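Pasting in a structure now, in structure tokens, and then I'll have a few things to ask.
The other protein chains are all here in position, but one chain of the complex has been omitted.
Per-chain numbering from 1; labels A and B assigned in written order.
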Amino acid sequence: MAETTVRDSAATSRASYAPLALSPVPRWLTVLTWLTPVALIGAQAYFVMASAPDRDMGHLQKIMYVHVPAAWNAFLAFLWVFIQSVRYLWKRDERADLQAAAGAEVGAVLTGLTLLLGSIWGRPTWGVWWTWDARLTSTAVLFLVYVGYLALRGLTDDPERRARWSAAVGILGALNVPIVYMSVKWWRTLHQMQSAPSTLDPTYTMGLRANAFAFLFMLIVFVAYRYRGLLAERVMERQLDDAALTRRSR
Amino acid sequence: MNGMVVNSWPYVIAAYAVTWAVILGYTIRLIQMTRHHDASRSHSVSNS
Partner (left out) sequence: MARSALMSSLVGDWNRVRAVAWKDLTAERRTKSNFNAVVAMAGLILLFFGFALGPDAEGLRNAASGVLWLTILFSGVLAFNRSYQLELEAGALEQLLLYPGERWAIYIGKLLANLAFVFLVEFVTLPLTGVLYHVAFPDRWLSVLGVLILGTTGFVSLGTLYAAMASRSRSREVLLPLLLFPMLVPVLISASGATAALLVGDVMGDSGAYIRLLATFDVIFIVAATWAFQFVIEG
């Protein structure tokens, strides 16, 4: 019995008692924080005004300027979750776990936004709010996978266990994305083809790119601040734990 | 292609309204969180 206790405490110290500290906001983050709203407003104002109505889609094409960048960056966020989850299981660095958590939350927000925008675009274009096409459906599944990820984090109390579990869920979830996409695609093509209109005029491509970068800045800023928040929470929890421990040992 | 002739502006405006609502909503959440942590950190420092 005593042996178990020793083993457990050794495991805890290995995983979660590497020093954690909240450093002051780095300079690049401050710069990016102010750059992001400028980039977002600038890109949207310019391209929404400048782009001519599309031959097929009319003004609806302007929705793409936010829909597509939101989707791209949501995928980037989940790639971040995957990378940090692998890093956690490999290095057992708690900061990797917190980075993954921050990425998952921001990614879920962006995925939710992508779905809403897709729906708003789909109503006048396809005449329906929802269609069972491969991209839309797999995005919805992706959203649910990460909602589950965040729920698991919320419902697990032990930080070291939470980190291991959510890393496993994050990796398997990322693994599942291409499989879901493929399966929905087959499922759809066996029934009917959904033709997506693709017209590429240069303003459109430029507008997409500008907004994609603005959203990327926003993603980085959001993840960075969310990470700092999670880190601050953990630092505080550690202080409380340490205080309780010293009090008990005294 | 039944929806093609309708006025598309309401949808565009709705889309941008939703986008900015989400962006601003999450920003406000992050600001509140940061303030909360700053407040409790200074509190715990003064406490010790």
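As a working rule, a contact is a pair of C-beta atoms (placed from the backbone, for glycine too) under 8 Å apart; a residue touches a chain by one contact, two chains touch by 3 or more.
The structure presented is a predicted model; accordingly, all values stated were derived computationally and were not measured.
S.K.: Could you tell me which displayed chains border the chain that was left out of the figure?
M.R.: So, taking every chain into account, the missing one touches A.
S.K.: I'm checking contacts with the chain that's been left out. Which of A:L35, A:V48, A:V147 or A:L216 qualifies?
M.R.: Among A:L35, A:V48, A:V147 or A:L216, only A:V147 touches the chain that is not shown.
S.K.: So one chain is hidden, and I want to know which residue out of A:V31, A:V128, A:M182 or A:A243 touches that hidden chain in the complete assembly.
M.R.: Answer from the full complex: A:M182 touches the omitted chain.
S.K.: So one chain is hidden, and I want to know which residue out of A:L22, A:L89, A:L136 or A:V235 touches that hidden chain in the complete assembly.
M.R.: A:L89
S.K.: Using the document's definition of touch, tell me which of A:L32, A:L136 or A:A168 contacts the absent chain.
M.R.: The missing chain is touched by A:A168.
S.K.: Using the touch rule from the top, list residues of chain A that touch the missing partner.
M.R.: Against the left-out chain, chain A lists 4, 8, 11, 89, 141, 144-145, 147-149, 151-152, 155-157, 160-161, 164-165, 167-169, 171-173, 175-176, 179-180, 182-184, 186-187, 190.
Basically, only the chains that are shown with their structure count from here on.
S.K.: Per the centroid of Cα atoms for each chain, what is the distance between chain A and chain B, given in Å?
M.R.: Whole-Å distance between the two chain centres: 15.
S.K.: Going by the contact rule at the top, pick out the chain A residues touching chain B in the complex.
M.R.: Touching chain B: residues 40, 44, 48, 57-60, 62-63, 66-67, 70, 106, 109, 112-113, 116-117, 120-121, 123-127, 218, 222, 225-226, 228-229, 232-233, 236, 239 of chain A.
S.K.: Help me check something: in the complex, which residues belonging to chain B touch chain A?
M.R.: These residues of chain B touch chain A: 1-4, 6, 8-9, 11-12, 14-16, 18-19, 22-23, 26, 30, 33-34, 37, 40-41, 44.
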